[in-house]
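Single-structure report; data block below.
Every protein chain of the complex appears in place save one, which is left out.
Up next, subunit A:
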Amino acid sequence: MLKILIPTLMLIPTTWLTPKSWVWTTTTAQSLAIALLSLTWLKWTSETGWSTSGPYMATDPLSTPLLVLTCWLLPLMILASQNHISPEPINRQRSYITLLILLQTFLIMAFGATEIIMFYIMFEATLIPTLIIITRWGNQTERLNAGTYFLFYTLAGSLPLLVALLMTQKDMGTLSMLIIQHTKPTNLLSWGDKIWWVGCLLAFLVKMPLYGVHLWLPKAHVEAPIAGSMVLAAVLLKLGGYGMMRITIMLDPLTKELAYPFIILALWGIIMTGSICLRQTDLKSLIAYSSVSHMGLVAGGILIQTPWGFTGAIILMIAHGLVSSALFCLANTNYERTHSRTLLLTRGLQMILPLMATWWFIANLANLALPPLPNLMGELAIITSLFSWSPWTIVSTGLGTLITAGYSLYMFLMTQRGPTPLHTISLHPSHTREHLLMAMHLIPVLLLVLKPELMWGVCH
């Protein structure tokens, strides 16, 4: 673990000591090297599942795909930010990169933690760099409100989690994930225990987000600059999913009854947020609501606690992370040229930026879960397991799939096809950097079609 953590921390001196013209090159190269090094974690060597273990950190087949995703995303974030940060003074550019690196460090420590309290502290620690990225480098006045919503929704969920975890530590004596996976299921019947169950899960449900507590997400995703949106969509939401998967191990057998309202909310949320997407005028808001929709499916998959549900959840998290981040990068290419997120203003781009249209096409196809992409693998696994849990769920999941296809097609047709308005014909052509960015997002998605075992290691 230190092989990755120390180079990541050392990126901070790199950022501050490199001469001005080499900062972006050096940080991108070094973070890419770290990302490639993190791929070594994908080899699971031990029978128990936990490998590369130290006293407080370890990796197992559940956390490894998310860790690799996190490490892979840092060079992409730096690539994406290069253009919009370049007008600023060099020290502010360095501060921005430092924030991204700090966020990366906390995320690696969160996914690699074996003590649940350490996971909690790192989970909360990611809030501060994200808050600063959104509120300092966002572009509209609404970013302050977005930062407040982001911080307070997450904290209102996670403070009860802290109390619940401390109660657990008092009862079980330990909060190490290695030990908790082997404890007997506890007999929990009273109202207090039910509230404890909600306390354990609420933070992660807010983070995922679940439909009823999702209001922070459209604000935060829309107001954040591109690196903020990327890391929020790709990784921070997955913190919620990962936390849920870890915590539900100790929450049985309460989950069988208590999960009902949350599963219903998740399924209803898929349809509702999907429908909202069809009526959005703001491109980033559309992608943000699509994130809520996909994560509703993930939440449903995790809450029913079957092997296929978990597998589908983890596959969908990885695939959605890459694809959603790719969509935000595409939306950013539009934003950098027109400084507007309105869908109506950036129409008919296939005529002007044909190569980017290819990436739009692939990203939207991935978003609507086209076979054989991993998005479909995940969705199918979750839909099947939900169907076996209750046949009625096929109504909402099927309808959700249809609506997802609908708004993905809508997004593609609105931005690419149709008549090109006259004010867009003088847009700058696509940069190689942008093509590289999109390639680095979407080629892993395509490659994962060939070896999905890398992702679903939990239940082979």
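By definition in this document, a residue touches a chain if its C-beta (ideal position, glycine included) is under 8 Å from a C-beta of that chain, and two chains touch if they have at least 3 such contacts; residues count from 1.
Quick note on the criterion: contacts and distances are computed from a predicted model.
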Looking only at "Cell cycle control protein", "Dynein cytoplasmic 1 intermediate chain 1", "NADH-ubiquinone oxidoreductase chain 2" or "Transporter", the name UniProt gives the absent chain is "NADH-ubiquinone oxidoreductase chain 2"
Absent-chain contact - pick from A:L144, A:L344, A:V395 or A:L413: A:L144
Touching the hidden chain, out of A:V163, A:L402 or A:L447, is A:V163
Among the options A:W22, A:F152 or A:Y260, the absent chain makes contact with A:F152
Residue in contact with the excluded chain [from A:I4, A:L127 or A:I403]: A:L127
Residues of subunit A touching the missing chain are 95, 106, 121-122, 124-125, 127-128, 132, 135-136, 144, 147-148, 151-152, 155-156, 159-160, 162-164, 166-167, 169-170, 192, 196, 199
